[in-house]
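Below is a structure I'd like to ask you about.
Here the complex is missing a single protein chain, while all its other protein chains stay put.
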Amino acid sequence: MLDAYIGLLIFWPLVAGLACLVLKSPGVRSALVLSTGAALAVGALGVASQAPLTTSPGFLSSELALHIAEGAAFALPAYFLIRGLMEKHVLVILFALAQLGLAAAGVLAVPAAAPAQAAVFCDGLSLALVLVVSLAGSLICIYALPYMKHHEEHLHLKVSRQPGFFLVLLAFLGFMNGLALSNDLRIFAAFYEATTLCSFLLIGHDGTADAKKSAMRALWMNCMGGVFLHAGIILIQKQFGLADIHEIVTPALWTGVSMLPIALLALAGCVKAAQLPFQGWLLGAMVAPTPVSALLHSSTMVKVGVFVCLRLGPVLEGTTTGRILALAGAFTFFATSALSLGQSNAKKILAYSTSANLGLIIACAGIGTPVALSAGLVLFVIHAATKGLLFLCVGDLEQTVGSRDLEDLRGAIAKNPVTSLAAAAGAMAMILPPLGMLVGKWAALEAAAANPAVMVLIAVGSALAVVCWVRFAGTLMSGKSIEGPRAHVSSLTSTPILAMLAGAVGLGMAAPWINALMLGTGPASVLASGWGLLPGLFVVAMLAWIIGMKVLGRQSTVTLATPYIGGLPSREAGSYVGPLGRNWTLSEGNEYASELFGESKLTKVAGVFAVLCLLALLGGTLI
Amino acid sequence: MSFLNTSQIKSPWLMHFDCGSCNGCDIETLACLTPVYDVERFGIINVGNPRHADVLVVTGTVNPRNAVVLKNLYDQMPSPKLVIAVGACGCSGGVFREAPNVLGGVDKVIPVDVYVPGCPAKPEAIMDAVVTGLGKLKGILEGSK
Partner (left out) sequence: MNLTTFYLAVAGLILAPLLGGFVAGLDRVVTARLQSRMGPPLLQPFYDVGKLMSKVIAPASHWQGMFVRWALVASLASDVLLAAGADVLMCFFVQAASASFVALGAFCGNSPYSKIGAQRELFQLMSYEPVFLVAIVCMAKAAGGFDAYTIMAAQSQPLLFKLPLLVPGLIFVVLVKLRKSPFDIAASHHMHQEVVRGVYTDYAGRDFALLEIAHWADVTVVLWICSFLWATGPLQMLATGLVTLLVALVIDNISARLTWRHMVKVVAPISLVLATANLVWLYLE
């Protein structure tokens, strides 16, 4: 039965994706996507009911599976090389060749590793990723149905490219599930490369010059990540002859041995998670349609990077490598939060914020204590829900308003109240107690007690994040009355958005239990040491919610006062009656303080420091 | 009197608007805020925001241009409110009342509760006006129970 669930999780999306490619009717496509959602939910809950578990389903443990994985280690870089040659992109060619070289070395120069003891090992961390992919991922695919229809209408496409789009989108879900569950490092690497492929194809989907350029950039950076990954795998294979992930991450194995392979794996994770100085590919990936950004570049694919780092957590605990990784992660959290403040492009704000929060999770992974790792897991799960929500909302607002610049989204609440309010709620969910993201930051801060530099960076980064999100929510809710010409929002758009919002809030409420689950402590200590505050704070929050809604109800029916504009009368919102008795419009803009937070200058400075950190990471293992 | 009513008497926040005065009365009004006269003893604060103000102190003559602003400020103040017209210009237009652009005193636009004559009016007289106005307010509050 368990094998059936796992098979469902990995293969149903692939089959459904192929069916989408072949059967091009929109109705069938919707049915396929919805059925995938249902199947993934069933599979995920089935696995969850029996977790933690180890098992060896035939399709993952057989010789054929290993051969396919090894073949993929050649085939996928070969495809990347071909694409690089087609576009004459030097870096892609370079890194694809390097990957091919490493794949060859892995087969020829290094003795084969022992097969993994169990093909599937599902603990709290794997389960978290599976649930995120299956539940959040399905919601995003459902959201993509009306979104892509509208997107193609907007682009006046004659031939729909949705079949290919949904093939890659759904197949990606299957690959992610495989990656989360597999215990064999070679199969894991194959799925990792497959996600790079999906990302490349989806970023370049629109086919514009921008899209192609961004896709190439994502490709070379992720190929570089692949080089790090494979180098690490080969070193482990050579040193220990192991490919079983669960065995590799036992701290006892690494005492007195150079941590270089671990550092390389962590570095691969950092590239995938768009940490400094690798954040460029994520920024460029924002040209893709919103479901791609929501699915790959906030909720799931970038989570592969932090998944790797969290998995390495027990090995990193108390080591210099771990400390430097924690510093690198915390520095990314601080610097990308600062970068997000200088941005007015809404999707770029979200991208920088994603990179920041992933940096925070990597900092937790670097610290490596059980307390830190469970704080990281809480952040992992809740960030997926909250950031996914924000991307979905921004995508919908972009289609309603016609622009993704925050200045153009000002007052969007008048045009699209449901989505704007969901976006504002999501923005506040990123920073408010007692909701999950703040709780995760608080737990991370307390877990970093041994590392003052990390604590200070987290403190500053968290203050910068507050400014970013309050400004975001405030701009959306700005200045118009609740009445206004409303945009029509399809239920296939609003249901995923509201479901994600409910998920974000619900997971926040469940944070103490998620934390206890990861720590493996019994039910008695769920509410120990500060976590006990949270249910009380939630009760207070609900009380405040009720009071607030009552007042909102009362105040939404009254006529608003005219705004104070130096005493001048105002006939309509945003304008005043001034000289010559005429109506003069007020123009408004956020203060982005570009002399402090300007992208170009800050990227250079932060990038230099980040490179130094990562060189120290590698160098520290060689000494 | 109830605490809320007492509070309204003990915490009159003042907004000062100069319609078109020569600034003589304005200087005297602001002198009230200085340590020599110290209106804060009465709980008076000078606020710039009509939404926070209880008492509107107006100086200067009213002309069509500033009548609009004066009316708007008065409307933006929450009730119950007091208006004090300071100086000869504010009371009736003063020496300028025959001028072509002058409408007259403040009471041409908004209802005035206390008139303070003088050119310029003395700070003591202005403070006395505020206290008189508060007495009037007290009467209204007691009467409306």
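We call the chains A and B, going by the order they appear; numbering starts again at 1 in every chain.
The rule is short, and it goes like this: a residue touches a chain if its C-beta (ideal position, glycine included) is under 8 Å from a C-beta of that chain, and two chains touch if they have at least 3 such contacts.
Keep in mind the model is a prediction, meaning the values are calculated, not measured.
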Per the touch definition above, residue among A:F240, A:W513, A:Y564 or A:F609 touching the missing chain: A:Y564
Residue of A:V42, A:V466 or A:A616 in touch with the missing chain, whole complex considered: A:V466
Touch list for chain A against the chain that is not drawn: 428, 431-433, 438, 442, 445-446, 449, 452-453, 455-456, 459-460, 462-464, 466-467, 470-471, 473-475, 477-479, 481-482, 530, 532-533, 537, 540, 543-544, 547-549, 551-552, 554-556, 558-561, 563-565, 570, 573-574, 586, 588, 590-591, 593, 596
Residue ranges of chain B at the interface with the undisplayed chain: 3-8, 10-13, 33, 35, 38, 40-43, 45-49, 51-52, 54, 78-79
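Everything below uses one rule, namely that only the chains that are shown with their structure count from here on.
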Contact set on chain B toward chain A in their complex: 17, 49-51, 68-69, 71-73, 75-76
Touch list for chain A against partner chain B, complex: 561-562, 564, 567-569, 577
